[in-house]
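One protein chain omitted, others in place.
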Amino acid sequence: MNLNIKYFGLLTEVTLCSEETVPFSKATVSELLDLLFEKHPDLKNKDFQVALNNEIVSKDTLITANELALLPPFSGG
Amino acid sequence: MNLNIKYFGLLTEVTLCSEETVPFSKATVSELLDLLFEKHPDLKNKDFQVALNNEIVSKDTLITANELALLPPFSGG
Amino acid sequence: MNDKKIKNVFIEGAISSEFIGRSIAKHQTKTSIGAHNIFLGQVRADEVDEKTIYAIEYTAYKDMANAKFHDIREATFKKFDLTCMHIYHSLGTVKVGEICLFVFVSSPRRKQVFKALEYVVEEIKAKVPVYGKEIFEDASHQWKVNS
Partner (left out) sequence: MNDKKIKNVFIEGAISSEFIGRSIAKHQTKTSIGAHNIFLGQVRADEVDEKTIYAIEYTAYKDMANAKFHDIREATFKKFDLTCMHIYHSLGTVKVGEICLFVFVSSPRRKQVFKALEYVVEEIKAKVPVYGKEIFEDASHQWKVNS
């Protein structure tokens, strides 16, 4: 199965993309992040939250959707 | 000397005018009001403040201007 | 008494949405502004004893009212970090659904405009000698009371 990862704001300059697909077997957010940190080591130093199904989730959440977003601090308005 | 009295809002329906001139010798607001109450007895039962030189004044203020206003509760906006 | 020039705040009749739009447009050259806050008072079709209000006829003790608007403006600029402020109030007839009060404050930052706008509107209601005569559809009337 594949998981679609979306990056926003500042993070797109770390990953050099706004979206990417990673091969994925059932895991928690925290396990996924370890994978992403290997791919994009500079992500580790960035401040962000993870959203699943349009809601911010904690790191021990089991990923059930096929899309996930990494959201740095919001700056709307 | 003459004093110009201005009435506003509801008070104009008691005095039946928005402005009138009364003969006037140096006196306090309170003394003037006694004069006006004689002329317009129903004024006594109305809620209002007195303004002199664009400021609300107390009843013992000595009238020095030649215009004075009787102001019921404001209802702007 | 302040010696800055006292402006006339009153507009004859209703305040149009085009006037408000143009007023907003005029602020687009002021690039230090980050936040605007606008209050609009609109005439409500209230029902009293089965009669419905159709319009409000505004009168004012104009000289004192403009002096009070001026004092409120000066006090607000002292209390809050504002870039600009505008106040307009109707005189004469304003029908239901039309706008009778337009208060517009602008600041570099948003926290200031919220506090400033509410302060200005409450000060206007409390200190400015303006009177609203509420006209019903059958041409009878009552005098508006602010709450």
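Labels for the chains are A, B and C, by order of writing; each one numbers its residues from 1.
Simple rule for what comes next: a contact is a pair of C-beta atoms (placed from the backbone, for glycine too) under 8 Å apart; a residue touches a chain by one contact, two chains touch by 3 or more.
Everything numeric here is computed off the predicted structure, so don't read it as measured data.
Put simply, the hidden chain is in touch with A, C once you look at the whole complex.
Contacts to the hidden chain, counted on chain C, fall at residues 17-18, 20-22, 24-25, 27-45, 96-99, 106, 108-110, 113-114, 117-118, 121, 147. Of the residues in chain A, those that touch the hidden partner chain are 6, 8-10, 51, 54-55, 69, 71-77.
To be clear about the criterion, only the chains that are shown with their structure count from here on.
Taking each chain's centre as the mean of its C-alpha atoms, chain B lies 26 Å from chain C.
Rounded to a whole number, the gap between the C-alpha centres of chain A and chain B is 73 angstrom. The geometric centre of chain A is 49 Å away from that of chain C, both derived from CA atoms.
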